[in-house]
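Left out: one protein chain. Kept in place: all the others.
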Amino acid sequence: MSTTDLHVHNPVEELLRQDRIPTIWCPGCGIGTSVNSFAHALLKQNIDLDKTAIVSGIGCSGRVSGYMNLDSFHTTHGRAIPFATGLKLARPELNVIVYSGDGDLASIGGNHLIHAARRNMDILVVCINNMIYAMTGGQAAATTPGSSLSTTTPYGAFEPELNLVQLVDAAGACFVARWTAYHVVQLERTLEKALRKKGFRFIEVLSPCPTYFQRKNNMGDALQAMLDYKKRSKIQHGCPTWETALTPSGPIIVGEFVDREREDYLTRMRKQLGPHYSEFPAQQEEHVSEGCSREC
Amino acid sequence: MHADPRTVLTGTHFINGDAACCEGALAAGARYAAGYPITPSTEIVERFAARAPEVGGLFIQMEDEIASSIAIQGMVWGGQKAFTVTSGPGFSLMMEHIGLAAMTETPVVFVDVQRGGPSTGLPTLPSQSDMMQARFGSHGDYAVIALSPNSPQECFDLAIQAFNLAEEFRVPVMFMMDECVGHMTEKVVIPPADQIEIYPRRHTQKPPGEFRLYEPGPDLVPEMAHAGEGYKVYVTGLTHDRRGYPSLNPATQKELVTRLFEKIRRAADRLVMVESDQLEGADVVVVSYGITSRVAQRAVHAARAKGIKVGTLRLICVWPFPEKLIRELASKVKALVMPELNMGQVVIELERCAAGQCQVISVPHAGGTVHDPAEILQAIERGAQ
Partner (left out) sequence: MPKGTVAITAERCKGCGFCVEFCPTHVLELSSAFNAKGYHPPHMIAPEKCSGCNLCGMYCPDFAIFGFRLAANGESKGATK
């Protein structure tokens, strides 16, 4: 058993911090799978990787930022979006991508998700939805469907689940899609499309959590979850998002649901400010040090 | 380097402390801010929202203080100087991100125009009851710098200092105003830009391959690089090694947390910022900060008229606390009197440093207004006995 030495190289590798692999993710966790689609999308779209920042919150999916060989920001729980907002405003030429989980983005960070969509902040949000708080040991999330079991809902959840794509659509996101970890090729294409677009873009990716969600609910292992996604998924591009609610065993509606044109925050700001806005090139430092190899 | 003349409103103005703070931030080079409306601090960002676009900056009103306090950190890692402005309840919401800024060594300024608390408390009335929160409010061990202005002029001058110190030490700096100082209107002289010293971002000169994000410099402060410059920075609130990579073990924790403290502690002498009067031969010294220092003046004059030898010591930089100075002072006087608009916060530190060498008399106040000078006078008389 050895690495086939053919002087070949997985193109995804250049997007990973090699010295951080292997990941902390459990066997069969779908987060890593989604990273492949993301990495291929970045490469295919020829995105300037020096001008691409990835911001995460806390949780299993929150670790994505730290594995990517980009400018990586692993922030606080739920607050990846406001950090990304500040980063984008301060350096508009950056591609700012938020990569985090459902508990992080939709529960503790739910307010930021709504308002970033409303502002049409020019960031791409990839939300890995494993329907549970996995890092902390399998507690119920706002996305836990139906009466599923979790470590904090031992008698089954009593709360209805949040439909994230409907939420961000209602808040004004200009691009909204959902795939599962099974749909690696479709996800890559959608990510490519989203990377080309300006404004608030939201892609939900359903992912197996074999350690907690699947196990607690007797849904088999990760492979079983992937086969389940394959079986239950129905591709319905343009489907109204109010018809895309997730249930424990019903169909999983996937596809690109929303693709609308709206001015993003900075464009609108500049337009609104008109003559009141003056471009302001950085002041030259008086003591320019010698030997600076960076293009200052 | 000096301030950029395009952002400095040189001249003599008659403005309140909130406006002066805004001008100070602009003069210091902060062209980005995020905030959420809260009395009595909002005037700062209202003015900033009007001023910033003229100089290529912006103000974004976030959905809450939690968002504001981290959006500014995104701005800093995007290469800008940035700050947020709030008051008590909002300050409470920002605590987690003060910890993040301390942990990731993000140079930002938090302005807290203090009002009465706890909870919603007294939205339009003064207090100084966030002083301990400013020092210890976020979980975990870290060090910060906190400045306390007592006039609109100082709101301008010290705001510049706040940004300079944030950049020099790469720490969050707490700018602890209060409702009185914020809403007080006085003469504020803004000097020409070339007379305003600005501490530039400690940006590395190393190329990406050779740079480690948390490699401490000789003064224990690491150099910085921003997103979008090819450095592929890795910034995390987890305990991290010199590369910035998470390293969750006691050895890394010890190195990192010790350094976060030590970089401030080593500079403690330089960070003593006080204003004193007639300390020589004083029997009693009134130690105060912020608006209370001005109220205390009247009590001090009355005590001197009664023949009591009273000195004053005003803390301009409250955190780090001027330990050595207080220890020496305590060995020479009968009493230290500390009035503050809280039930006794900074006086705890005063007592610790005095270490029983002299009497320490707290003059607490629940807030909502300033002290009656007679209360301070009584304490001075008690101390002089």
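For reference, chains read A and B in written order, and residue numbers begin at 1 within each chain.
Heads up, the rule we're going with is that a residue touches a chain if its C-beta (ideal position, glycine included) is under 8 Å from a C-beta of that chain, and two chains touch if they have at least 3 such contacts.
Note that the structure is a prediction, hence the values are computed from the model and not measured.
Colleague: Please provide the labels of all shown chains that the missing chain touches.
Modeller: A
Colleague: Which residue, A:27, A:154, A:238 or A:275, contacts the hidden chain when the whole complex is considered?
Modeller: Candidates A:27, A:154, A:238 or A:275; residue touching the omitted chain: A:27.
Colleague: Please output the residues of subunit A touching the missing chain, sorted low to high.
Modeller: 1-4, 6-14, 16, 21-23, 25-33, 35-37, 40, 184-185, 188, 221-223, 226-227
By our rule, only the chains that are shown with their structure count from here on.
Colleague: Where the CA atoms of subunit A average out and where those of subunit B average out, how many Å apart are those spots?
Modeller: Their C-alpha centroids are separated by 36 Å.
Colleague: Touching residues of subunit A toward subunit B in the complex: what are they?
Modeller: Counting only subunit A, the residues touching subunit B are 17, 19-20, 50-51, 53, 55, 66, 69-76, 79, 81-91, 93-94, 111-112, 114-115, 269, 273, 276-281, 283, 285-287, 289, 291-294.
Colleague: Could you pull out which subunit B residues touch subunit A in their complex?
Modeller: 1-2, 4, 6, 29, 31-32, 34, 53-58, 60, 62-64, 66-68, 70-80, 82, 96-97, 100, 200, 205-208, 226-238, 245-246
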